[in-house]
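Note that one protein chain is taken out, while the other chains of the complex remain in position.
Residue numbering begins at 1 within each chain, and the chains themselves are lettered A and B in the order written.
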Amino acid sequence: MLSSAAMAAEEQFFPLIDYRVGPYGSNGQAFYGGFIDYLNYVNLKEKGVNGVQMTYEECETEYNNAKGVECYERLKSKAAKSAGPLHTMSTGISYALIDKSAQDKLPLAMMGYGRTDAVDGSVFPYAFPLVTTYQMQASAIVKFIKDKNGGNLAGKKIVYLYHDSAYGKEAIIALEAEASLNKFTLVQIPVAHPGNEQGAQWLKIRQEKPDFVIFWGWGVMNQTALKAAQKVAFPRDKMIGSWWTGSEEDVVPAGDAAKGYMAATWNVSGKQVPVIADIENVVYGAGKGNLQDKTKIGTILYNRGVSAAVLSVEAIRKGQEKYGKGKALTGEQTRWALENLNITDARLKALGATDLLPEIKTSCDNHEGSGKVKIQQWDGAKWVPVSGWIEGNKALIHPLFQASAKQYAKEKGITPRDCSKEK
Amino acid sequence: MNFFLEVLIGGLLSGVMYALVALGFVMIYKASGVFNFAQGAMVYLAALSVVGCIEQGAPLWLAIILAFIIMTLFGIATEKFVLRKLVNQPPIALFMATIGLAFFIEGIAPMVFGSDPRALELGIVDEPLPWVMDNWNMVISKFDLVAAGVAGVLVATLALFFQYTRIGRALRAVADDHQAALSIGIPLQHIWAIVWGVAGFVALVAGMMWGARNGVQFALTFTALKALPVLILGGFTSVPGAIIGGLIIGASEKLAEIYIPPVMQDLFGGNFGGIEGWFPYVLALLFLLVRPEGLFGEKHIDRV
Partner (left out) sequence: MLYREAGQFKTTYAADQQLFPIRQDRIGVITLLLVAFLGVPLFASEYWFSAILIPFLIFALAALGLNVLTGYAGQLSLGSAAFMAVGAYAAYNFQLRIEGIPILVSFALAGLTAAGVGILFGLPSLRIKGFYLAVATLAAQFFIVWCLTKFPWLSNNSSSGVISTQKLIIFGHELTTPVEKYLLVLSIVVVMALAAKNMVRSSTGRAWMAVRDMDVAASVIGIKLMPTKLLAFAVSSFYCGVAGALYAFCYLGSVEPDGFSLEMSFKILFMIIIGGVGSIMGSFLGAAFILLLPIFLDVALPFLAGLFGLPFSSATVSHIQITVFGALIMFFLIVEPHGLARLWQIAKEKLRLWPFPH
């Protein structure tokens, strides 16, 4: 599966631990399709980064932790010479790779999933929960609701309906902090995996009569929730989901029940973003597109894959500035680059990615770099952004990460780096 | 009280949905003694075929017929190429073969029809009945009522089919005793092919109902997990058992999800919701301790 232009002298290798089958396969297809298309786009459009070609190899995990580790080990030796960031798009696999990747000096990107306290780069030098995390996202959603309610949430009731797994539980700590800060009542309702039956939960929500439902679903749980909300006549425009509940794949199967539903996202959808349209022209024009089904171009998850690739390639660019233009980066060098990203709106504009994703500036003590999301609403045919970039309450949330990272360091006997000395 | 009734009725109606899937298991187990693990995958295949045919431009009724043909052919092929070769093997080998079959379907169905989750519109909106809502302030879903009706019709049809047709009688004979059925000249293999066809039909009905409810996607295969406790409770060999088991499981699971976690929360602190995953199994297990063959299962007599 190596890019055909593999003859060039220098190659930047991307190990892709991906998934395209199984319960979440269609999510993976769109995301990794976008990711690979952008790598090829860089190769075709500008002959790689300063002449360095982007190459990749895929390994199918089926969203299974053990297979993810096998894939990692398989791709690891190929990534010894040069490596871009790893994207697993699975919280479970990311967790399993945290220690290994640090040992092997391969940077692990976890964009909107994975171990969130890795925001504290002093303890997790090789793990990057880039752009934003579950907790910051939950905080941003609360902020959005607060703004809608005239800046006051006191006495309101918010239901948190979540997938009963590591993924769903991550946000609780942030929501509890927000609840005591903003004096609203938080009702937590877990849904057992896979979540294809939510009758009881929604009857309970009906009984509780909340002002809003914050919703953390995954896979079939998303459509089921929308349908079940319709079943108890709960207004969908009072439901706000996380970014794993806000793709076309999540709402289309629910049909009309999804109309008016809102979800957070850290990238916008659509082909109006210049770079997405250009990818379709350049990559698919050359017959090198990764997607079989071209209708996925411009969907939320496709664009998310492109965003992830944009960040990764920008990191390569940044790294080459330090370690030599026209040279492939090792994992260690890519790590430095990821820690020193500074992608401004001007830079995004130059890339044709205006507003595709928020500005990002990372550092040793902030591996997140942004913490911003947009809220978008499904109008029955497409996702429409209904807010600007909203930043979560950093002062409230980031100390939680540091405390958690500190505990991890203690358990593992890690001596945190001194971030003031990192350059 | 209102709320209790609402949960109870909602639970009973979801139970019907579970029973729809469980019926497919019962059909095959009854006739051939095979615990067909691939039933969930067959539900997925059936729903995918309907959606796939609609995407190719077929109207809904034609898509259903085409899907039925696909399921029947699939059932016949399964019998011919897999089960017939495993005659006289221990049940666990047959069980395992159906697990292989499940993988096979899970790989090939999305290859043919695409793996994106899609909507299946049957023209029934899943909304509360306005009349009940206004008068009693209770939520009773239109869609669930239709599903219950469909299940009723399905069971009635199956009952008539078994009771009054030649094939139906032959099926019952085979279910009672393979050897005896063979000896009076019932072609065992044809019968098994028919049974798989019928199970395919049941899967089609279940697939359309679940597909219309939650979207047509890979997770339809998980519906089997909801059907298993129903099966144990109702007995592997009983059609009415599947329906009644479904109702019991559906209702108790919903009531438990509402009323047990708060009690546990008082006892231990913390949030104990999300018990739907295991509650039906534990319930079925406790029930089995009293009646080891399920509600309507055949009593098994051991002879040494």
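Just so it is clear, contacts are C-beta pairs under 8 Å (C-beta built on N, C-alpha and C of every residue); 3 or more make two chains touch, one makes a residue touch a chain.
Quick caveat, the model's predicted, so the values are computed rather than measured.
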Of B:A19, B:M42, B:I70 or B:I105, which one is in contact with the hidden chain?
B:I105
Can you tell me which of B:G24, B:G197, B:G246 or B:G274 touches the chain that was removed from the display?
B:G274
Residue list for subunit B contacting the dropped chain reads 35, 82, 85-86, 89-93, 95-97, 99-108, 110-111, 115, 225, 228-229, 231-232, 236, 268, 270-272, 274-275, 277-278, 281-282, 284-285, 288-289, 292-294, 300, 302-304
Residue-wise, where is subunit A in contact with the chain that is not depicted?
1, 18-21, 25, 29, 32, 58-60, 62, 64-67, 69-70, 72-74, 76-77, 91-92, 95-96, 98-100, 115, 164-167, 169-170, 172-173, 192-193, 290-292, 404, 408, 411-413
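To be clear about the criterion, only the chains that are shown with their structure count from here on.
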Distance from the mean Cα position of subunit B to that of subunit A, given in whole angstrom
36
Can you name the residues of subunit A that touch subunit B in the complex?
21-23, 25-26, 29, 164, 188-194, 196-197, 199-201, 203-204, 206-207, 219-220, 223-224, 227, 230-233, 249-250, 252-257, 293
Quick one: which bits of subunit B touch subunit A in the complex? Just the residue numbers, please.
3, 6-7, 10-11, 14, 106-107, 110, 114-119, 121, 125-128, 133, 139, 141, 143-144, 210, 213-219, 222-223, 226, 253-255, 257-258, 271, 273-278
